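One chain of protein is taken out of this complex; the other chains stay put.
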């Protein structure tokens, strides 16, 4: 569609969203925060998919839908396609984005685990940072899930971060 | 696919397309048969179907095969003709009607839920009478002359043995003109097989006579004569367990025992005869005939030559053929013969032969445009294909072709079309093509509504049976057929179809359709007089918010009519009209905590708890001891539930919403409760209340009254209201238990426009409780609508008068708290806590009857004036005196002082704790919660600024700016007093000069200056105990008359309020050198003796100690006149510098003409003067806090009118240096020259000072104090005017 939003706006919006939910609303219940963020993403994905699949033939099978997500949907969102798509043909798909836009600005501060001498707080800091990043990933997970389920494919989406700008989403289609 | 013969269609064909035997009988035969209640044909029919015969047959081409099953159809000759349409239709109608009667029985019960994946056969949900109906339809098309399988194959001549000369009877039976038209008009061959049967009735004596006749017959007619003896049983008491005639006697009179005279060997004889007839005569005859016909056909038609010739010949005779129905074919015509051949072959199951002949003839008929015959042949071709189970496409094509052709011909062959369609449908069904079948049904249904209704219904079932089931179409066709049924007033059927349609629409959201269906069912039930069912159905559509206003109106009106017809009121659980917003359900009850007002009840829970914390001895212990008190009184299982007091109402707020656009009237809304008396388990529950729910007038009093004389254990309130369209109202219902026990609120019930009683049970719904216990219990146990009713307790009601709803900031009023306790049981040691002590101050009992504000005025003798004791400041709970006891009708009055401290919306929460006299009661204590909110408007905005006085050390210059922020009110500034003996305040100028009118109009502002003197010995800072006993100095600002009537700010309540403020700000900062001002003003318009406006400020005075050791002031003329035309004006000033340090100070005065270049000196100066500034900033409690943060603190005093352009020069030396001895002062003359009239600010000079320490030794004691510094000059305003 014609309208576009500046990327920085989206980035900061996402950051705010995450921080609001994970620190203000559900400060001590991270899973609840994650769930609600994911729900927001779900709604977004629902509506986006409604729009982006407007004039294209129906998908005959799941793989097509996933491909649509990887190619058109992703490039609508991030101006790039998913870099790598793997699947065992039993309803599990792994979407790898080598440079996920919404993580390209996120960086785990090396000093956080650099200057502290004993590794324990280092581990804690590292852990914390990665947790925060995971929080950020709940939103795109929700988007994917929303889009797919709107295409009639109920699924569960999870994400994990390999090394930072890269991340991969795992889609498990419920049968 | 199974053997076609076993499919439903196969069965149908096998007993519909079978040889017809024409029966000709004498009346005596009938008479003999009718003894059994059946006629001759009916008597024999059961024995015409042979399932296990084994007859060898040879096809035309001599292939032998065997027939296992065979069937004959017996018809009277009179019946062998086209049946009359009206008769047929009438019969069908009867059939449908009785079917309807039959299943009206299960109409009341809902239809079985149709499982949509319907694994079972279609018979599960298909009404059984469809087969009969279809069969009748098919029969109605029989005996058409265009098809031969209805033509009689044989003729059975029957003569009774009682007939005289039976032989002649036999002869003229056949010869007279009773023969059917088929034989006469040459449609078929009149020479058919004849079979002669002599019937002998055994009750007419022995059989030898008939035997004689038989031999005679044999001699006459040849071998095929037989004797049948019937009625062998003398007493007509033979019981046939499985009635063989069940299927065949349609019109037999019921009641009489069928076949009562036929015993077993009669039946056997019939069986033998019929079997003999069919096997030995009919089948061979047909076989024979097939051969003959086949030879003729093959002679004329087989082979290429014949084909060509035939074609050419037909072309030739094409012209002569009338195009209406093709030429008339006699039986002898080759076409008829081919057709007959085909039919015979079909009947003998020689399908190949039949098929070939049908194919052969169909083209001819087509060429001849003999459409009816063509259609018939096509039909048969299709059926033959089916029986051969080959080339389905072909079969269906043929059927469709036939069907269309029949339709093309027009109404004359409507019956045939229907029959053909039905067979076609059966064919499709057999092949599980239900969808197509449904479509065919749809096409079959003609303009005749009743038939089409049945057809549509069958179509609907086909849709249901199709895989995957097409439910939408199912429902749609059901509705259509229902419509048709309704048109041909078969209401029962209509209801049935609609009801099964409901199952489709039930869980969907197609509410438009749903409403239509339900509404129609309701109406039809009403027509049938089943009003209860009708109402229950229309109930479904009542809450139709999506419908149009008119429709809603119609629905509601019909519903009410129907309900009136029923004559009784319905009780509907979960009636949707009006809707109850259960999430807004709110239960208010009073256990320990009682509420003074409804608003107090809706205050947030935590506030009361926080207030109660230090009132109630300790909540936990209190609870435990009332719990264990209960555990004695009550069964332990109720320990958890809430407590309410007998005689005190439990209130429930429920929100009702009208979903419709039309107004509805709801009456008699009340709670459903049950109360188990703790003593006896008398259970008075909802349904003995139901009795008086019927009467619509219910006000609280009457209800409770009649409840009480019904000796019920609680009383309910009733509310009537009427809701406009879409309106929502909140209703408060109360239940008041009168005896102790367990009260359970079950639900709410209401009466919709006098017709329907709706229930709604609360149980399943989560309810937010308005009580601490409830709140805790809501998550613990579900029964938070269960109350333990304890015996009645005293309950204190209280209110404050006259608490204003809005006040101006700083208003001080005198209020009275009034507490009442209606019960005789007294309550004692009361405690009270106020949420905002700044606003509400508890007075003392003496000050109850003093007049206000005169009581505040200064008295010479202060003995009766209440000294405020800081004790009631320190601890937040006010303890009423020990002897205060409230009982009976005497209220307790207690004075309160109110002061609107801060503008804004103020919520005052007051909790009063009291204990019940008799300890036997279940509760020891209760609390009364009062809640008021008032609006405080900003009145006077007052700000102070204190600057150290230039000249004298211990004096400060105080500027007070007052702005009247109100819109209308005008205040009269009355007095300003400084609190504490440390300070003495005095006016700079007399009031009148700068404050001519004592009242300050709205929006007006005023600033006046005071001199504040520090009275204490300088240096030694003094502990704040001086604050505790308050003596202050007062400056009267009012008009002269009121000067002496000053208010005593050191007496209660002003002192209390003041010390509140003090306590408030102690937290913010601590310093000893603060000065507090109390400004008292009184509004003019509102009567002054009720309201007094007191503004309390406490300012931090500047700490003298930290300022520079050098202080100076400039004096000289303030205003002078000069004639600038003559010369410029010289003004002499003198500066007095005082050195407060104990060492010699050398001071240099720099005068700068342009106020620009002070830059080099700013940094040290800022250092000092910041030290100067840090002391004082405005902490006034009035809204805006004016912190003058600029370094040159003096600049903010500058009136805006002045222009500080330095149009003057310092005419003295630009820099003078003086040495000042310790603790001494020096005078320095200054002189400026002004060149134009104006007001000059002579502050653009600065003093550089440094302390010359004697011979450089460092003084340790004052190490902190800086030894040099720079001071910016003080403002000194000089106004020079042009002299005339």
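Think of it as A and B in the order they're written, each chain with its own count starting at 1.
As a convention for this text, contacts are C-beta pairs under 8 Å (C-beta built on N, C-alpha and C of every residue); 3 or more make two chains touch, one makes a residue touch a chain.
One rule holds in what follows: contacts and distances are computed from a predicted model.
Within the choices "Nicastrin", "Trafficking protein particle complex subunit 2-like protein", "serine C-palmitoyltransferase" or "Dynein intermediate chain, cytosolic", the name that UniProt assigns to the complex's undisplayed chain is "Trafficking protein particle complex subunit 2-like protein". Although it is not drawn, the missing chain touches A, B when the whole complex is taken into account.
The chain omitted from view is touched by exactly one of A:22, A:36, A:49 or A:168, namely A:49.
Only one of B:69, B:218, B:472 or B:609 touches the absent chain when the whole complex is considered: B:472.
If you put the missing chain back, the residues of chain A touching it would be 43, 46-47, 49-51, 53-60, 150-152.
Looking at chain B, the residues touching the absent chain are 435, 463, 468, 470-473, 475-476, 479, 508-510, 512-513, 516.
We adopt the following convention: only the chains that are shown with their structure count from here on.
With each centre defined as the average position of its C-alpha atoms, the distance from chain A to chain B rounds to 35 Å.
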